[in-house]
Each structure stands twice: as structure tokens, then as C-alpha cells.
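All protein chains but one are shown in place.
On to chain A.
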């Protein structure tokens, strides 16, 4: 009967109920979008590392993220090949560069020169053209999300990269970058023409382990040989890259603060409306206490009210947030809301509503049953 009373109490004041639910919806949508953006950034920032197909990355010491690295010389390549458990090693160039649009405007891009022989660091999610097309001189591939930004629309469009001609040979879909500089894929040999990297050198040496070889163990063995370089497994380098972009740039904390603010607003709205609703019904709660109801019985009514409001608010908010997340699929800033994230936010919403009910519950403890007599 406590659930029935909770539901009827809410329904008896539809305006207050609606205001509570709307407040929760706004708060949960805000929390969901901030969380979704954070998850999107986490995926995007390390997307190149995780999609390169390598087990181990060799890089210049002190490299903080995949988009900004020093240079390795050719010897690192051959020394890596000597290590037991290495199946293949690929030279990969990843460097910021200048892109001149056909209309003359300049854009910053990140050039990714992959190794055609091993396929490591090659573009993924190719929707037009092919990986092999990038073997042609000056052939490059960009993502559809950034086509407008880069001033291209179709295969064969011509642009300039650091004053050298480049031809669009393909498009990917959903290959985002955390920075505002889109990835431009090309072959390793083409990349040498657009950068200051000498033949044989590279930004990274990507290592594929032989079947059955643990990447962590291989990275340790490589590290013992490549003492002047830094060697990390793919997962470690992805973590480092995420940490750099999400935490050190402040982007992550801004998103987390935004989500926390949403939660705080939600708690305040629910706490305030629930408290005032409880105060208005103190006489009825006192009657229940006089009859013999314990505080647990009364608490259940108030707690259930908050959970009902939270449940309805969350359901509406989850639909809105999911639609917004789906609509972000075609934008450079992805909002990722997988089912686990939505479920977690749902649990968080109910927990926050339960916390918000504490203020009203505290009021219940002050009820004096003798107040039922004038």
C-alpha cells in the first residue's frame, strides 16, 4: 500500500509531479549527453591506436599521445625485427600537416602514412575507393565527416598538402579525430613526400606479434633491445593517449563537471519538490504515525515517490538522449550511449533520487503523533 500511496500522492498534485519529472528529464539528458560525449571522446582520441592492427607500438621517448610524436630512425626498425616473437614491423608516419583546400583556404590535418605491406595503420571503415588506391602517388583518403571542412566532395578532387598536390582516392566513414585536425590517410611512401621524415624513418614502428605471443611480454623484450625508444602495448598506448586528451587538456573534467552539475540540479529539484510535498502532507503522516506506522513505513512512501518520479523522468530522458546520440552519428563529435551506459545512468538517477528524498525523510523523523489532536 505504500507504493499505492506514493503514486497517488504524486498524482494528486499533477503540476508539482510534472515539474519534478521535467526537472529530472533535463538533469538526466544533461548527464547522458555529457557522459556520451566523454565516451565518444575516449573512443575517438585513441581510435587510431586501437584500429591500427598492431600489438606493440615503438615510439620516441616521452610521446604523450598518438597525434604528437617525435621521430624514429631506421635502426629501430631492424632492431625490432631481431626480437623473438615479432612477426612483422611496420613504419608509420603520423604528423600534423597543412592542407590547402581547392578554394584556397588552409586547414590543419594529421597525415597518417601507413605500411601497405603489413596493412598496419591503414584506414578503416572505407566507404569509397580502396586501400590499394592509396598506393598511387599523391593518393590520399579522408573521412566523409570532414569532407566539407577539407573542401572535397568526390574521388579525384585535388588539393595541396604542404604545397604538394594530393588527390582524393577514397573516403572513410566515422573515423573521427579528437583534435580539430582530420586524419588524412596515405601510404608510407607518399607520406614521406609530405613530411620531413627521412626514408626509413618513422613516427612509430608498429609491431605485430607472432600467434600466441603476449603483447605485454613482447613489449618488455622489445624495450630491452630498444633502450633509447619507448615501447608500449596497444592498450597501454591507447590509455596514455586517452589520458592525455581527456584529462590533461581539461576536456574530460569539463564534461564530468557538466554531468555532475546536471546531477546536482536534479537532486535539488527532486529534494525541493519532495520536501514541500511531504510538508503539505505532514498531517496525514502524523495520522499514520498515531495509528501505529513506524518511520520505516513512512520512509517507504516518500522514497517510493522519489523513485517513481526518477523512473519516469529517466525513461523519458533516456529516449531523448538516445535520439540525440543517434543524430550525432553524422557529426564530428560523437555522443556514444551504449546500453551499459544508459543502464548505469538509470541506476545513478534512482540513487540520486533516493539521496534527494533524504531531506523529506528527515522531516518525517520530526513528526509528533500527538499533533493529530488539536
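Side notes on the structure shown:
Operating definition for what follows: a residue touches a chain if its C-beta (ideal position, glycine included) is under 8 Å from a C-beta of that chain, and two chains touch if they have at least 3 such contacts; residues count from 1.
As a working rule, contacts and distances are computed from a predicted model.
When the unshown chain is looked up in UniProt, the name that turns up among "Acyl carrier protein", "Putative ABC transport system ATP-binding protein", "Multicomponent Na+:H+ antiporter subunit C" or "Alkaline shock response membrane anchor protein AmaP" is "Putative ABC transport system ATP-binding protein". The chain that is not drawn here is touched, among residues A:218, A:288 or A:334, by A:288.
The missing chain lies against chain A, touching residues 1-2, 4-5, 8-9, 11-12, 283-284, 287-294, 297, 369-370, 372-374.
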